[in-house]
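Here the complex is missing a single protein chain, while all its other protein chains stay put.
Entry: chain A
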Amino acid sequence: MSDELDRIRREMHAVLQQPGVRPDDSLQITRRTFIHRSLLFGAASVGQTFAWWPLLNTIDVAHAAEAPFKFAWISDTHLYPRSLNTRFVDKVVRAVQEVQAMDPPADFLIFGGDLAQLGKIEELELGVELLKDLKIKKYYIPGEHDWYLDMGKKWGELFGQPNWTFDHKGVRFIGLDTVSRGPDYWTAKKMTPEERMGHMATLDGTVAGAWAGVGREQLDWMQKTLADWDKSKPIVIFSHNPLYEYYPPWNFWVRDWREVNDVLKPYTKVTNIHGHVHQVLYNEIGSMRSIGMLATSWPWPYAPEGVPKLTKPMIRVDPGDPFDGVGWGTVNVNADDKVDVEYIMWGRKEVFVQSPEDHDKSIEEVIRPRIADNQYPWENP
């Protein structure tokens, strides 16, 4: 798209995706993980590539030393006030009912951000009300849609510290805040809070700049948090945004991916699970695996370029069915450190493309950046 984008991408491949570096072998590719096998194990026939397995949107995690367990993921609910529309409320209700009905039950729920659409108090409170029906332990990380109306005030009152860590059955879990460190694009332009939020809520807007980042002090915190953790024990990191460069014009990245990689490099069993992209996504960056989860609200199309080669794309969605292309997920951690994600996409037995025509890029497109809002490439703070 631009020379700047090409430069970033070439640099990321050179730094993060060096030949022969892959996640630890014990992080095996299992039946339900959606990696593009033909790319990992050599050329596959078209039949093998598209004859995939039925999947759900769940996450299984287990560690050799302790019991296997499962947890659930819901994110990107993008709730509007009930008075405006209830189209996304119905889907949260359904996801909550389904997570609650899991048998055996999930050990906990991760809510991966973008609970609200425009950060309003009544949107965030509606989210709390809907998730109240879910009785398991819940952990929250923020999305940009939750944050930029009041700069995280209401979110903090409801959910506390945006980054956190805990250990569970031999796995260290870390929740990151990748949204709160956007550059100040509002003060100089004297924006109202609503205007600030509006720019942040526009995926293909550029006024908010390269807002997604982990930040130096949070990186230091993560390094300290991991200092006492055995390098070969599993780590699962939750973030709203992917921790690598996928498509910066839509902020499908964090701008400080180099520093994130520096902190995580010594650890051999790192899995990052993220929201924000509203689509099935898989990548391996150095020794880290990265998994993008479904939204409950609506699916984004794949970016016009930069989709990781290891991603087995999800099915092309029927625009007339609001329950298509969306859902939730579980993660299973099993006895040999396999981290196994299951997508639960409503109304679909086959989550992944079965033929080229099932892919949203089956009609090739070349896309230009906008004209009414175009400040790319950004000047980074």
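Operating definition for what follows: a residue touches a chain if its C-beta (ideal position, glycine included) is under 8 Å from a C-beta of that chain, and two chains touch if they have at least 3 such contacts; residues count from 1.
One rule holds for everything that comes next: contacts and distances are computed from a predicted model.
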item	value
Hidden subunit of the complex - UniProt protein name among "Iron transporter FeoA", "Transcriptional initiation protein Tat", "Thiosulfate dehydrogenase" or "Cysteine desulfurase"	"Thiosulfate dehydrogenase"
Per the touch definition above, residue among A:4, A:133 or A:204 touching the missing chain	A:204
Option touching the unshown chain, where A:160, A:266, A:319 or A:347 are the choices	A:319
Touching residue (missing chain; options A:3, A:103 or A:365)	A:365
From A:85, A:232 or A:355, residue that would touch the chain that is not displayed	A:85
Footprint left on chain A by the chain that the document does not show	80, 84-85, 87, 117, 202-205, 249-250, 298-301, 303-304, 318-320, 322, 357, 360, 362-373
